[in-house]
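The structure appears below as structure tokens.
For this view, one protein chain was removed and the others were kept in their places.
This part shows chain A:
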Amino acid sequence: MASTIASEDARYRQSSQYELWSFSPSQLASMREKTNAAARARITERLLSMPNPSNTASAPTSSANTPDPDGVSTPTLPEFLTPAEELLLVTFYTAELLRAGDHADMSDEIKATAATFFKRFYITNSIMTYPPQEMLLVALFFGCKAEGAFPSISDFAKTFGRERPEEILAGEFLLCQGIRFALDVKHPFRALRGAIMELSTLPDVEPARLVAAEQRAREILRFSPLITDAYFHFTPSQIMLAALSLADRGLAERLIQDTFHYVAPQPSSGTDTPATSGVETPSGASASISLHKRTASPSSGSLEDKAAVIGSHVRDKVLGTIEACRDMLSKELPERREHWNNKTVYKAQIQPIRKKLNKCRDPDRWNLVELQRIRREQASRKGFDSDDEGEGRTKGGSLEDDAAVFGVPKKKKQLEDPFGPPLAG
């Protein structure tokens, strides 16, 4: 191959996960802040425009806490969630989602996809805008479909104690828009298998060690990257290697060392000797055992290209990245499941935020079923008097209502973007 980019990396860069849903930490933080600010602004506007905040429309969805009676016409604004609080809540609900997936006996891929959908959705949509408890089920249901499992909606609803399937279906398109229709989520699970396959060809690694490492790594992959932001900041193979390194540091480093074995200046270096050089330290610092003959690769290009693809300076950078990922994952090791499901933790940390949330949520969008009904009406009305927008507006609900539902300032009544509102909507 003649390019200086590894073909695997080039292919990964084509994925929607890379193009749409990978961010640097600062970008992610700023997006979350923007989302938070946008939600604040909109809810403020909405609350102020309501002379009497009769929350009848949104009451049925929240089962637990009814909103406090600030029914007086004084526009006292509630205290909004901060971005950090939103993030905490999203994390909490992601843990809930994983628990719900366990409850329904779903596969790892489905749970991971659903969790990723959920987290992606709440990057550009505030948790104050759409109800997380509902979106959690929507994400799970849609995750099933995205992963090729097709449960019946009524069974699914029953599993989670919902009476009407519409409650789940209502949010489906919303979720799709929120995730930018990027339905393919790349997971590290199969990658872990690949890594184990590769490692199992090494003569000096005992199978038992591999089995143990894989088990532990998979355990980590099931939980840690989903709870943290790892999916946004790292590629699946990096996440996989970080998890593997948490499980068995030696194995992960060995794999990286052997992959990026190429040493540019001395072409005569014995990188290709597949000989067993005796005992290998588990740290894998020496790359004397190569996994396979790289130079025999049929389309090996020039030396510089090779250096750029599998050179040692790339290795250092990869190691650094994996170390960063490892740090991130180690904050949420699978043992922390207990933490997120803990009643006392819930009472201490989550409940206050939830109470706050109940006061500051978006009155128009909290009820997904209602929201979908309104949107459908809107759409059918729009289809009815196709071009004549002005007339269509005045016929039905007042301009203000429409504007509130769509979250668009009144004058901007164009065709809706099929990809939904902007990312940080």
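Rule of thumb we're sticking to: a residue touches a chain if its C-beta (ideal position, glycine included) is under 8 Å from a C-beta of that chain, and two chains touch if they have at least 3 such contacts; residues count from 1.
Heads up, the rule we're going with is that contacts and distances are computed from a predicted model.
Would you kindly match the missing chain to its UniProt protein name, picking from "RNA polymerase II transcription factor B subunit 3", "All trans-polyprenyl-diphosphate synthase PDSS1", "Large ribosomal subunit protein bL32m" or "Coa6 protein"?
Matching "RNA polymerase II transcription factor B subunit 3", "All trans-polyprenyl-diphosphate synthase PDSS1", "Large ribosomal subunit protein bL32m" or "Coa6 protein" to the record, the invisible chain is "RNA polymerase II transcription factor B subunit 3".
If I consider the whole complex, including the chain that's not displayed, which of A:309, A:329, A:353 or A:368 touches that chain?
A:309
Please identify which residue in A:6, A:88, A:182 or A:369 touches the non-displayed chain.
From the options A:6, A:88, A:182 or A:369, the contact with the absent chain belongs to A:6.
Out of A:30, A:107, A:312 or A:358, which is the one that touches the chain we can't see?
Residue touching the chain left out of view: A:30.
Extract the touching residues of chain A with respect to the undisplayed chain.
Per the touch rule, chain A residues meeting the hidden chain are 1, 3, 6-14, 18-20, 22-27, 30-31, 34, 37-38, 41-42, 124, 186, 188, 190-198, 200-201, 207, 211, 232-238, 240-241, 259, 291-293, 297-299, 309-310, 314, 317-318, 321, 407-409, 411-412, 414, 417, 421-425.
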